[in-house]
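What follows is a short report on a single structure.
The other protein chains are all here in position, but one chain of the complex has been omitted.
Chains here go by letter, A and B, matching the order in which they are written, and residues are numbered from 1 within each.
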Amino acid sequence: MATATASRDARPGATLPPPESFGAMVLRRFLKHRLAVASTVMLVVLVLGSVIGPWFLPAYDAQDLSNTNQLVPTLAHPLGTDELGQDVLARLLYAGRISLFVGLSAAVLGVLIGTLIGAITGYFGKWIDTLGMRMTDMFLCIPLLMLLLVLSNFTRGKTLVPFIAPELQQLALIAVIIGASSWMGVARLVRGEFLSLREQEFIEASLSVGGKSAWIITRHLIPNAMAPIFVAATLQVGEAIILESGLSFLGMGIQPPVPSWGNMLSNAQQYMIATPWLAVYPGIMIFLTVVSINFIGDGLRDALDPKLKS
Amino acid sequence: MRRVLPSLLSLGLLAGCAGKGGDQPAKTGGAEGGAMARTIVIHNQQEPETLNGAISSMMATVDAITPIMSALITVNDKMEYIADLAETVPTLENKGVKLEGKGMTVTYKLRKAAWHDGKPVTSDDVKFTWQVYQDPAVKATSRDGYDKIKAIDTPDAQTVVVHFKEIYAPYLGLFGGIFPRHLLEADLKKQDKPGDSHFNQSAWNRAPVGSGAFKFKEWVPGDHITYEANTAYYRGKPKIDTIVFKIIPDENNAYTQLQAGAIDIYQSAALTQYDQLKQMSGVVIHETPSLSYEHLDFNLANPVLADVKVRRAISMAINREEISAKIYKGLYKAAFSDQSPLNTIYYEPAVEKLSAFDPEGAKKLLDEAGWVVGEDGFRAKGGKQLKLGIASTSGRKPRELTEQVMKSYLKAVGINLEINNVPGPKLFGRPDGLLYSGQYDLGLYAWVSNIDPNNIFLWNSKQHPPAGQNYTRYSNPEVDKLTEAGNKTVNTAERAKIYKRIQLLLAQDAPMMPLLVWTTLNVVNQRIEGFKPNPTSAGNLWNCHEWSIKQGS
Partner (left out) sequence: MGAYILRRLLTSLPLLLGVTLLLFCIMHLMPGGPLAAYTQNPRVRPEDLEKIKHIMGLDQPLYMQYLYWLRSLLTGNLGNSLFTGQAVTEMIASFLPNTLVLMGTSFIVSLAIGVFLGVMSAVKQYTAFDFGVTTFAFIGYSLPVFWFGVMLLLLFAAQLKWLPSGGVHDLGETGLLDLIEHLVLPVTMLSIVSVASWSRYMRSSMLEVIRQEYVRTARAKGLDEFRVIGRHAFRNALVPVVTIIALALPGIFGGAIMTETIFAWPGIGRLFFDSLGRSDYPVIMAILTISAALVVVSNILADIAYAALDPRIRYD
């Protein structure tokens, strides 16, 4: 039926088009952000390239020592070969799988933990808040480097879970560690949102009707805080990727022969004088991926921001 | 310095003109003319943790203290012993060494020398040095040899008579750094806590007073150490005024600084930069064979490897020259012995023929040993495939590549090689490192030869771990006898015969396969004269008092 607002187009008997759904509105607003759209395309290309690409290119662990450090692109090796004679493009794409997987899982983990902790401390307040915030402080004090050194020492060579390959376990471990050390920002964010949201009237209303805490948190608070959480989650992926590459760069992350953009960069360090381009490619890949993710995050933020007129 | 920080306005202009700046290194350290101090800047990758040679665990310390400290005897770049603080090298031939019953006596005559604070260096300081090494509260890394000394007499200020309990052939390696009694005795006697002498934490360790060619001036932690010339040096006044020991951990940074003229000497340059270094103008590359050599240990406790035919076969199946050409730019030379070929007195050239590359011969030996080639291309005997594991330090590209190449060589003769790399500490550590505990088949790593041929700790059957480093668990009674005798023979000609015989036996028994001798690249700005790279533990600064700067540079 017609809404209360009269429209100029209202003809007797005509009905207004159904109101735009939330998802459609977000999509429309997102599409207005040109860079975000371009970045989405770029990211899709990158992800597809990483996932599918290696099937079309030569296996990355073929080592032909007669063909090392060739930087002139050829048909067989579009980006040349590295110090071991491996095809650079293949390695880059394969490393993309690794870095993207680790980045994504670390971010998901971090956001989950952060949201949980932020929600609980932000909602209940008082001593729970104090405890939660002190825990956050504590985690902020532990340097990532040390934790990684210790944990990698424990698991190197040993298989914690028998039916998963050791390489995969290594990746999972790195993802867990990065996730476990990046939840603090999200927790603070969620806590801040909850602190201000819970003072608002609709919460009071809900409480007065007899709503329970868990209900209020999951049904009211989290959806309203969803927008910044979502944006933060997106940005976390970018940060996680950079963190993973930084760790691999220092030798603490993914270990060769499993390629990641970070350890490709650290490998290339030795050849910086001889073949500097080996260092440029992985860096560019990281940069392109992360910048796309960040633009997408920005587009999402604009699309979800209720205060922006559209 | 010829580099310029452009002002923002002229950024555009300079971008056009400055270009690549050429490959010519500029001058060092702000020297605009002859009036400034003559300074040579030498780079090192690591910072020493202390300047006290007795308690240091780092190689970087040796280079850092060579300019400051005097040794009784040192080694030159031709691997010959030369006298430093002593007047001559005491040997059996010149009666400096006398055999007395079960032991021996070595007499050193000291030159007239002074500590950097002016006090004279006396024989008492030498005696003090021995006492330092013997003191259990000193954090000494190696007391080898000093514990064989019974007593030291100092009949006068310039004469030292060392009485050894037994015949100790490597005696010339002792007393590589003489400590000043008058400055350190009090520290030695004081104990910070029971068993911990204050000598270990002494302020002298960060600002040593020695008697060498250069005096310690300052140490800026993390950055550099400065020395200034000791004009009263007993071997002649140094020809330059200052040496700066600059710490640059990153090799790309070292390259850049060499090019910019910020350092004069780039030690142990990375092989990966070799082609660019060759193209750099204004520098000279010294390619010096090192005393370190890559080798393959065979674990003789493994019954497969206990068969000498299998070991000889593996040694013959691997092409050293090709590995060097493919992986080390052809710079590393083939190694055939645990003694360095530079050590001309003790090296036995005949071993080179015994381990030449011969894959056909290898196949024959394996056939003789009863290993039959199967359908998968690999040999088997009694139902077991000829499969061996190789362990090396992970994270070192050249080693990993070597293993890959070896895998294909061994596959060609029917051996299945499996690669299991571990981090350094897991390989070398005690007590549960792989080598020490024998949990390996083939081990790929580097040893360092010594100017003294003593290798009893490697090949004597009494030196199986935990007693020594006989990681191969080799046992040959004749080698046992020879290694023990070699340590007790002071007559050089006799000693040479012993060690040459040992090398021949080792080549026949092949408990290890020496692979490649490392080549060290030292790159020097061409304005420096007198730099002579020294592969021994004396280090490249062994003759720093002879270094000079070319006129007009």
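The rule we apply is simple: a contact is a pair of C-beta atoms (placed from the backbone, for glycine too) under 8 Å apart; a residue touches a chain by one contact, two chains touch by 3 or more.
These figures come from a predicted structure and were not determined experimentally.
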Among shown chains, those touching the left-out chain: A, B
Selected residue (touches chain absent from view) among A:I177, A:A225, A:L265 or A:L304: A:L265
Candidates B:T91, B:T256, B:N416 or B:S437 - the one touching the absent chain: B:T256
Residue of A:V51, A:V176 or A:L195 touching the missing chain in the full complex: A:L195
Touch criterion as defined above, residue of B:D223, B:E360 or B:E478 at the omitted chain: B:D223
Positions on chain B where the hidden chain makes contact: 1-6, 14, 18-21, 28-30, 39, 41, 49-50, 55, 57-58, 136-137, 139-144, 195-196, 200-202, 205-206, 220-224, 244, 246-250, 252-253, 255-257, 259-260, 262, 423-425, 428-430, 433, 457, 466, 469
Residue ranges of chain A at the interface with the undisplayed chain: 35, 125-126, 129-130, 133-134, 137-138, 140-143, 145-147, 149-150, 153-154, 195-196, 199, 238, 242, 245-246, 249-250, 262, 265, 269, 272-273, 276, 279-280, 282-283, 286-287, 290-291, 293-295, 298, 307
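The criterion applied here is as follows: only the chains that are shown with their structure count from here on.
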Separation of mean Cα positions, chain B and chain A [Å, integer]: 48
List of chain B residues in touch with chain A within their complex: 251-252, 255, 270, 272-273, 275-276, 326-327, 394-395, 397, 401, 404-405, 422-423
Contacting residues of chain A [partner chain B, same complex]: 63, 65-66, 83-84, 156-157, 251, 255-256, 267, 269-274
